[in-house]
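In what follows, a structure is listed as structure tokens, so that the remarks can point back to it.
One chain of protein is taken out of this complex; the other chains stay put.
Per-chain residue numbering starts at 1, and chain names A, B and C are given in the order in which the chains are listed.
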Amino acid sequence: MPLRDRHAETSPTNAHFSSAVEMRPMTSDSSDTLLAVRGVTVRFGGLVALHDVELTIRPRTVVGVIGPNGAGKTTLFNVVCGFVRPDSGTLHWRGQRLRRHRPHQLAKLGISRTMQALGLFAGLTVLENVMTGANRHAGSGTVAALLGTAGSARDERDLRERALAVLEELDVADVRDALPGSLPYGVQKRVALARALVAEPDLLLLDEPASGLSSAEMDELVGRLRWLRESTTVVLVEHHMDLVMRVCDEIVVLNFGEVIATGTPERVRADPLVLDAYLGNAADGEERAGA
Amino acid sequence: MTSTNTSRPGVAEAPASGGLDRPRTRVVPPLLVHLLAALVALAAVVALTLLTDPFTNLRIATVGYYLVAVAGLALLTGFNGQVSLGHGAFMFIGAYTVALLVLHVPAFPLWADLLLAAVTSGVAGLLAGAAAARLHGPYLAGATLALAVGLPAVTQRFPELLEGSNGLSFTVNSTPDALVGVVPPTRWQAWVVWVAVLLALVVLANLARGRLGRTLRAVRDDEVAASLAGVHVGRTKVLAFLVSAVCGGLAGGLQAFLLGTAAPGSFTPALSLSLLAALVLGGLGSLWGALWGALALVYFQVWTEDFSDLLHLPTNVADNLPLALYGVVLVVVILLFPHGVQGGLHHLRLRLLASRSPRRGVTDRVTDADDPRSEGEA
Amino acid sequence: MNTIWHLVLNGISSGAVYAALGLSLVIIYRATRVVNFAQPALALISAYLAYATTKATGSYWLGFAVALLAGTLLGVLVERLLIRRVSRRSELSSIIVTLGLLLVLQAVAGMIWSNEPHAFGYAFDFRGRFSATDLFAVSAVLVTAAGVLLLFKFTPLGLRMRAAAFRPEVAKMLGVRVGLMLTAGWGLAALVGSLAGMLAIPPFISPNVLDKVFVFALTAAVLGGLDNPVGTIVGGFALGIGLSCISGLVGPELVPLAALAVLVLVLAVRPSGLFGRTIARRV
Partner (left out) sequence: MRSPRTTRVLAGVLASALALSACGGAGETGGGGNRSADSAPGVTDDTVVIGTHQPLTGPAAPGYSKISAGARAVYSYLNDAGGINGRRIEYKVEDDAYNPTKTVEVVKKLVLEEQVFAIVGGLGTPTHSKVVEYLNGEGVPDLLVSSGALMWDDPRKSPTTFGYQVDYTREGKIQGKFVKDNFAGKKVAYLYQNDDVGRDTQAGLDRFLTDEVVAREGYDPANTDVNPQLSKFQQAGAEVVVCECIPAFTALSLLAAAKIGYKPQFVLSSIGADPATLKGLVEQFAKQAGADVPGEALLAGVIGTSYLPGPNLTDDPWSTFFREIHDRYAPSEPFTDTMVYGMVQAFTFAQALKAAGRDLTRQKLLDAMTTTSFDGPGLTPFGFSADSHSGYTGAQVIRINADATVTVIQPPHVTDRGDGPVEPHTEERPSPDEVVLTGS
């Protein structure tokens, strides 16, 4: 059974066969790999949230991380973002080992992330929310900002223009002066996406981008993700099999903290282990998409 | 002072229209705008002092130093969401720095004394901020209250230098020789105080209206999201403490300059709490709120005392009436005008705009402005 | 050695008071996420009522009963009339409202009973290294604390109160009258606070008499972890003993500085207090 073999490859004993994703051309890690997660294990008390997880993200792809509730998807994101330190395993970004990196360093590295709970700044207008995400592009320092120099003013104008451009792109520029709390959920989601995009990341991590969206909005999202692939790399954690199957180049399936399958949507769809995992979690109502 | 109401939607944003296709013109540095506004404000203050008697001059100066203290607190608590019940401690540091410099290094010019007061207090704020950055909500409140209670006790520990509970008294000579006898001393003092206050406010306005102000508010609203947006949360919180401590130190230094005293009895927790109360009365999230708060701090007491004098009440009642009225006002304002005076004014202005141009849908924004905003962690 | 023993004994009885007042803060904080700055004023007013009752009737215990009753009632009224309107708003709103209430109540006390101190009796004989009064204070606090814990842990009422505090929406669905439970929480807290006042105030009562006690009680509660009653009790006694030793061995003027130092040290290591739960990071 090929699936079992592949699974075996990821076990610690075979770690030197580090090519976890079968699809991947056999090149060295550094040149064609944006992000490499190697043998990451996370324990919360007695609970193993992630076990020996391998993940390789190549540029200009859309990768979907799926799995039933509690499979460890968000934990994986949190490891990448530095919120959770893995008990073992390593992360490599463009071939560089990430050691004890902190969430606020991600933006500078070129990684952006949206959150399941959106995390929009309730007291900031939509425009300000997005401008906060663009901080990476500000050239002038704190002293210049305190003194209100022309440099800081140019920065401010630049951030504003970048933010407006992204808002226009996502068709939410008309609400730029509203507070997020007053907007419909779908619009809020786009604002959150705009805040992540405005940093012009090389890697965009999307946590449940489709949850709570109408089917029309979902279609829009699919189009947007395809468009995003032109310029950046996307990893998304999602329940919606439908969406994942439609947009992803590659899918990683997690169950009980372990990678049980990786590959193209077609391959994953056909994988009995995956089916098992999902049917075993029949309570998972989100699966109504009927992939 | 300039309009710094950046947290409100819409109307306050200066270049609200234009958007992307605005041609790339030369930008005007905020410094210039704010300095011009400060000059206008200074002219207004000077004019006001010329029109009023010496004692009112003193009150104008008093409003000045309270303004800078409350504005600093506005940045920490209003913008950054860190509730400090111990801001008076920084005024304490500023006042004692000026006092010690005046007494022991008399040759130092006043501006140097004030600068050093701000710096000393800033260092203390850096330490306090570093300790406080990990604390949340009531834990921070408790720790800062302990700071307000504990720090003035230092004077008891070093009675030779700090004169124990009696504190230090001194006279600050600031009037240039040419003006002695020409300008009444309290008028000159009011000018000096307001020059310093407005300079500080220029910096605060630069901060509040720019990227840093936005970052402070982002951290207040959601620390996790802010860090994902590339904001170093801890450093931002420490920066807020630093800036507000510098303001507190400057306020304390100005108070010492104005009144010639530095004594522990002036820096009780009651001072810290009244600064916070003034901030909330004036309205959080805006430097204008600090102005209304400082005015309330100075004039509310005056009015209530005059009022209770008028009534010819029994001494027990008359003595306590101002305190009771102050408490009632705090409660009523929070219940009925949760955004303070500035929130009320803003509301009023939006209403006026709405009635003038009904098509703009400003009424929606009025409701926005009334949304309770989250302070600190949700 | 003898001295230290005396200081510890002395600290235990003041620690009992910090523990009790701290406990009243914790009960309210758990129920409504509000730090009640008006707590000393509620205790003050009920103690003044006790003073008036005792003066009129000559009975200490009648005054004691009046204080506890009045305290509970005040707590209920404050929750119904004020806190309910602000508790869902920001943390700062409730701080300012309770502060405002503190000022009003202290001023009212001064208006009625003047700002001059009055003698305020002890429950029992106050003489002795560890007098009957000290014993009463410590045991009253321990019994009350145990009662509060048992109430929360083992009675249906306590369960409902906890549910209303931590999961109001769920509690509502299960038929718990959330509003009533929050009111009950305030009443209970004010009751404990009034007890603390009755123990802390002697020998003299004046409008500002509880200010310092309150600061130390809040310190104790923050030390112990604001949502942890047991931690607060432990924190209260530890603080009482520690401050008494510092006052006696180093100098009375260092007490506030010492409290600050302890607080900073503890919070530097454990930002949610010694026994507080760290709030999970929401991502």
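Odds and ends about this structure:
Note that in this section a contact is a pair of C-beta atoms (placed from the backbone, for glycine too) under 8 Å apart; a residue touches a chain by one contact, two chains touch by 3 or more.
Because the structure is predicted, anything quoted here is derived from the model rather than measured.
Check B:58, B:93 or B:333 against the missing chain and you find that the one touching it is B:58.
Screening B:38, B:118, B:172 or B:197 against the full complex identifies B:172 as the residue touching the chain left out. Considering the full assembly, C:110 is the residue among C:63, C:110, C:242 or C:273 that touches the omitted chain. Of the listed residues B:101, B:128, B:143 or B:207, the one in contact with the hidden chain in the full complex is B:101.
Although one chain is hidden here, its contacts on chain C can still be listed: residues 2-3, 6-7, 10, 14, 110, 114-119, 121-122, 125-129, 131, 203-204, 206-208, 211-212, 244, 247-248, 251-253, 255-256. Within chain B, the residues in touch with the undisplayed chain are 31, 53-56, 58, 62, 98, 101-113, 115, 156, 159, 164-167, 169-177, 180-181, 186, 255, 257, 259-261, 263, 265-266, 268, 270, 305, 314-315, 319-320, 322-323.
Note that only the chains that are shown with their structure count from here on.
Among the other chains, A has the CA centre that is most remote from the centre of chain B. Chain B has its Cα centroid 42 Å from the Cα centroid of chain A. Residue positions of chain C with contacts to 2 or more other chains are 281-283.
Counting only residues that touch two or more partner chains, chain A has 81, 83, 115. Chain A makes touch with chain B in their complex at residues 81, 83, 102-108, 112-113, 115, 118-125, 128-129, 131-133, 135-136, 138, 142, 145-150, 152-157, 159, 161, 164-165, 168, 173, 177-179, 181-182, 195-196, 199.
The residues of chain C lying in touch with chain B in their complex are 29, 35, 82, 85-86, 88-93, 95-97, 99-108, 110-115, 207, 211-212, 215, 218-219, 221-222, 226, 251, 253-261, 263-264, 267-268, 271-273, 276, 279, 281-283. Across the interface of their complex, chain C is touched by residues 77, 83, 85, 131, 134-139, 141-143, 145-147, 149-154, 156-157, 224, 269, 273, 276-277, 280, 284, 316-317, 319-321, 323-324, 326-331, 334-335, 338, 372-378 of chain B.
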